[in-house]
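Data first, discussion second: the structure below is written as structure tokens.
Yeah, one chain of the complex is gone here, protein chain that is, but the others are all in their spots.
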Amino acid sequence: MCLGVPGEITEIDGSEAIADFWGVERRVRIDVVGDSVEVGDYILNHAGFAIRKIPEREVEETMAIYESLFGDDPDEALDEIGADDDADIDIGRGRPQTTAPGGDAGEQDDD
Amino acid sequence: MSDEQSQGDTDGDVVTVAHGSGSGRTRDFLDERVVPRFDGDGDLPVGLSALDDGAVHNIGDQSVVVTTDSHVVSPLSFPGGDIGRLAVAGTVNDLAVMGATEPLSLTCSLVVEAGTPVDLLDAILDSMERTCEAAGCAITTGDTKVMGSGEVDGVVINTTGVGLVPTGEHVPDAGLSPGDKLVLSGPVGDHGITLLAEREGFDIEGDLESDVAPVNDIVAAALDAGQVTAMKDPTRGGFATAVNEMVRKAEVGATLDEPAIPVRDPVASTGELLGIDPLDVANEGKVLFGVASEDADSVLDAIREVPGGEEAALVGEVTDENRGRVVLDTGFGQRYLSEPEGEQLPRIC
Partner (left out) sequence: MTTDAGDLKFRDPETAQEIAADIEAQMERIGESIEIMHVCGSHEQVIAKFGLRSMLPDDLSVTMGPGCPVCVTNMPEVDEAVALAEAGKTVVTYGDMFKVPGSARSLADAKADGASVEVIYSASEAVELAEDNPEEDVVFFATGFETTAAPTAAVLQADPPENFYVLSAHKYVPPAMEVVAEMPDTDVDAFLAAGHAATITGYGLFEDFVEEYDLPVVVGGFEPLDVLYGVRRILAFIEAGEGGLDNAYPRCVSREGNTAAMGAIEDVFTRTSGEWRGIADIPDANFELNETYADHSARKQFDIEGVEGDADPLTEECICGDIMAGTASPEGCALFGEECTPQNPVGACMVSDEGTCKIWHEYGGKPDL
């Protein structure tokens, strides 16, 4: 029902901010994000409003859970919900990267 | 088309934006209201009812290709180009994808709104001049009309192009056969996504530029390198519409490898943000080729040698199965790739 896109806050001016969405920028309102937001934080954008601050730790942990499913006994994998923060995380892409001139797309977030 | 489909044309009894979208509604409009009125096929190898990019007349040992296009764009100038560049490239490209890569003559008919700054018109004409140079063509005749303020939106440019090919060597868009490979000359979605990002209120900033450019050099290189069975420039309606039209006209199917279809990152990102698929929006400097299987590699290599063709890719294959449909292998599973309907709008859902 609701198209939500994660972005990284790059500038804040009162209740307005600029967010970077994989290399393109758009302003987002941060008055109903429900959390304190700083430059460098990730947010979930819906229709020009940040509706959630996305804790980066959660992104990593979720991916670790998915990857921990590999080849494991499924029932056992289900118990691994708290899993392994240090799991090696690959970036899978739906499309090949045809990086724009001057762009640095595809660079991995090394935080 | 069935009776039910014909309803669509007349509901409301007015022309809507959808009639000009380049997809099904446009096709129905042409099939029902335009094509039957004119004896546009005669003994032409490619005539009106083919709804191809241009018409082909055989005269002596030459085939004459004729094409025409009226260009409107808002805003008149956008990142990567303007209406002048679009007006020249659009017609040069329609000739090229019929096989006529050296335009013989280009006309220019200008319709200008009173009040348009002369500087703006100069800039547009400068841009047409530069694009003609790039494409190796000249404007040889034309017409200028001025309309009252509000009677036309800024500037409209019609260009008509004439080109020659040796008789029988034109390339229709309906020539695909099972086994042919599909080669795309570069990343798709740039023009349509750039214009959407520019729209007032959408305000998306990024490394976005229209791809508007003549492609006749790319087409010439491809034709020299191997057997090209069909060509189309995926303009309005995007890559999705072009590939569907080609398989429908040839009564074949196609399977595409989605991860192989090049899309530039900022274009993909803007598409994600607005909820619009880059495969569904206009390109103004790309060509989709059907190529005989054994020539696919040499054609691909030849295109990559031409400036603007560096990112050409082999994107799929023509099949005997799924006639009239395009199957997209997403890397996850498979689905059909259908034509977008009407104007692409951002969605919240």
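Order as written gives the chain letters A and B; numbering starts at 1 within each chain.
Keep in mind that, in the parts below, a contact is a pair of C-beta atoms (placed from the backbone, for glycine too) under 8 Å apart; a residue touches a chain by one contact, two chains touch by 3 or more.
Nothing here was measured: the structure is a model prediction, and the numbers come from that model.
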Touch criterion as defined above, residue of B:A50, B:L208, B:V267 or B:L328 at the omitted chain: B:L328
Footprint left on chain B by the chain that the document does not show: 2, 4-5, 7-8, 11-12, 14-18, 23-25, 28, 201-202, 274-275, 277, 322, 327-336, 338, 341-342, 345-349
Absent-chain interface as seen on chain A, which is shown: 1-4, 6-8, 15, 20-23, 29, 31-35, 42, 44, 46-49, 51-52, 54-55, 58-59, 61-63, 65-67, 69-71, 74-75, 77-78, 89-94, 103-111
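In the analysis below, only the chains that are shown with their structure count from here on.
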Separation of chain A from chain B, taking each centre as the mean of its C-alpha atoms, in whole Å: 36
Residue numbers on chain A that touch chain B, as the complex places them: 1-3, 5, 21-27, 45-47, 93-103, 105-106
Residue ranges of chain B in contact with chain A within the complex: 187, 197, 203-208, 258-266, 268-270, 272-273, 275, 311, 313, 330-331, 347-349
